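Left out: one protein chain. Kept in place: all the others.
Right after this comes chain A.
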Amino acid sequence: MQAIFRMGIPVSGKNLFPSNIQGLPTWYEVRVNLRGHTARTSEYDLMVAMNAETYARDVREVRPGGYVLYDSTWPLDPALMRDDVTFLGVPYARLCNESFTEARERTLMKNIAYVGTLAALFDIDMDIVSGMLKEKFARKPALMESNAKAIQLGHRYALEHFECPLPFRLESMDATKDSILIDGNTATALGCVYAGATVAAWYPITPSTSVLDAFKGFCEAYRVDKATGEKRYCILQAEDELGAIGMVIGAAWNGARAFTSTSGPGISLMSELIGLAYYAEVPAVIIDVQRVGPSTGMPTRTQQGDIMMCAYASHGDTKHVVLFPSNPRECFEFAVKAFDLAERLQTPVFLLSDLDIGMNDWVVPRLQWDDGYKPHRGRVLSKEELLALPKFHRYSPEDELGVAARTLPGVHEKGAFFTRGSGHNKLGGYTEIPDEYQEVMDRLLRKHRAARTIVPEAVIERRAGATFGVVTLGGCDPAVREALDVLEERGIRGNFLRVRAFPFGDEVEAFLAEHDTLFVVEQNRDAQLRSLLVMETQVAKEKVRSVLAYGGFPLQANQVIEGIVARLGAGASVNGTAPHTNGHAHAHTHGAHDAHDARQEPHGDEGGMP
């Protein structure tokens, strides 16, 4: 995948793995597409069948006219054969046994030899491949040598025995020059570092763990004093998520930029304290990398199932600011934004990512940083400001966002106040008087509404002659865009809106009002984004329909197409099948094309290249 990326071609890779440490099959899908569509698709052009246990299923899944690459050291069960696909057999085991002596090396290098074959079949630039080898094994020349040898074996065999390249192949482009290949969790962690977060508290949970792993790595690189070894950060691996959010709230109450990273089950546990932070107006940044199901659920599968939970987390009247990044670049930007918003609004802010965004590698434009950036710390009174006041009240007076100034512990006696969940009036004094209590709750609502003017705006794309609007969020973005492109080719035109935050901005309200037919595309069963839109905007419920996919794999364009076409009614259904067919039309002229390979490999194959 990295080699393809370096050839300047937009590409995506999806790691589809089960929830176990070792032993069960995993698939890795790579999608390449001339037009830059990189959403997942299950129309496999080429399948690398590496695991005998799943041969049957793998062979079945290849599209008619596609290819299967397999190890022909042993003959393939004739029952698996299909007439409409081409079988490419390479005797990997035999080749490796002949070329390598050690048992372990023989097994490992077999996996590497596939890379050579694929390079030949797709015409991947071999200079790039050997360049990558050099980088990867700069300090282990022996490993580099065997890897290079294995790749050569696979490459040579393919050139000698097959017609290379295949009708669909790769040709260098210029589309990724200003891009990087990065996963969302790494980008999120980097955003936290750049935002100046100093306290991170967490409890391990897939798929969010790598946020903290990356944060730690970056902090070690950038925040450790070379001379003294002193750290300018504090990472607390908490006893549980209740503790993690408690630590974040404690640190933020004291003035630090603090965050936690978790997944759905963790948010459930954090809910009580999130409500306290909301009411007491303590900032907190909560990263939720969504996964599927309760307790264990399907922890290595993706979903957008926590939208509602995060928007209203906790008991009683609560409403939170939630950011919805769609790719790693937005993870980086929104992480920084989340801290600014949390401190400006003095409230918990959620960064709602998911497993697909968080753990898969995405090609995104290079991350940018403006050295003029100043963290927006919100209304925090200094000692001087405090002394200039006749009297300090924690919850008055409010500014145009509905926010009152706070003070940090240690500043001065005059700024001391008592943070608590018990009812308080607008001055911060204890109250149980209904009007006084409501007055504060109303301000909190004003504050939440005002947030819509400072959160990231929705992305809107209009097409001439559009007859409906599609609303989506997060990682659905590429599949929905691809679907709209394909539909347009069939004469069906829709406008696109991707919400990037809750509360929804006025532009969302206007877009909804503008269309008589709306589709909300999201990855959960209960249409949570749709519900949120119906509850929190003026949109008429009847005109909003849902297109849902919640099986746990990243969304595919054809799921969106089918959903929209089915609901638009018979008149709209146009012949033509899955989106990849359109790619074919361009394949010969431009040379790049959909190419997927699903490779099965055990976890943790050290020394391996892919």
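Everything below uses one rule, namely that contacts are C-beta pairs under 8 Å (C-beta built on N, C-alpha and C of every residue); 3 or more make two chains touch, one makes a residue touch a chain; residues count from 1.
Criterion: contacts and distances are computed from a predicted model.
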Please identify the absent chain by the protein name in its UniProt record; candidates are "TldD protein", "Phosphate transport system permease protein", "2-oxoacid:ferredoxin oxidoreductase subunit beta" or "2Fe-2S iron-sulfur cluster binding domain protein". "2-oxoacid:ferredoxin oxidoreductase subunit beta"
Missing-chain contact among A:R223, A:R525 or A:K541 belongs to A:R223
Per the touch definition above, residue among A:T41, A:T198, A:S263 or A:S326 touching the missing chain: A:T198
Residue, one of A:P167, A:G316, A:G410 or A:G465, that touches the chain absent here: A:G410
So one chain is hidden, and I want to know which residue out of A:I4, A:A258 or A:L555 touches that hidden chain in the complete assembly. A:A258
If I consider the whole complex, including the chain that's not displayed, which of A:L159, A:I205 or A:C234 touches that chain? A:C234
If the hidden chain were put back, which residues of chain A would touch it? 5-6, 180-182, 190, 193-199, 201, 218, 222-223, 225, 229-236, 238-240, 242-256, 258, 272-273, 276, 366-371, 373-375, 407-413, 415-422, 430, 432
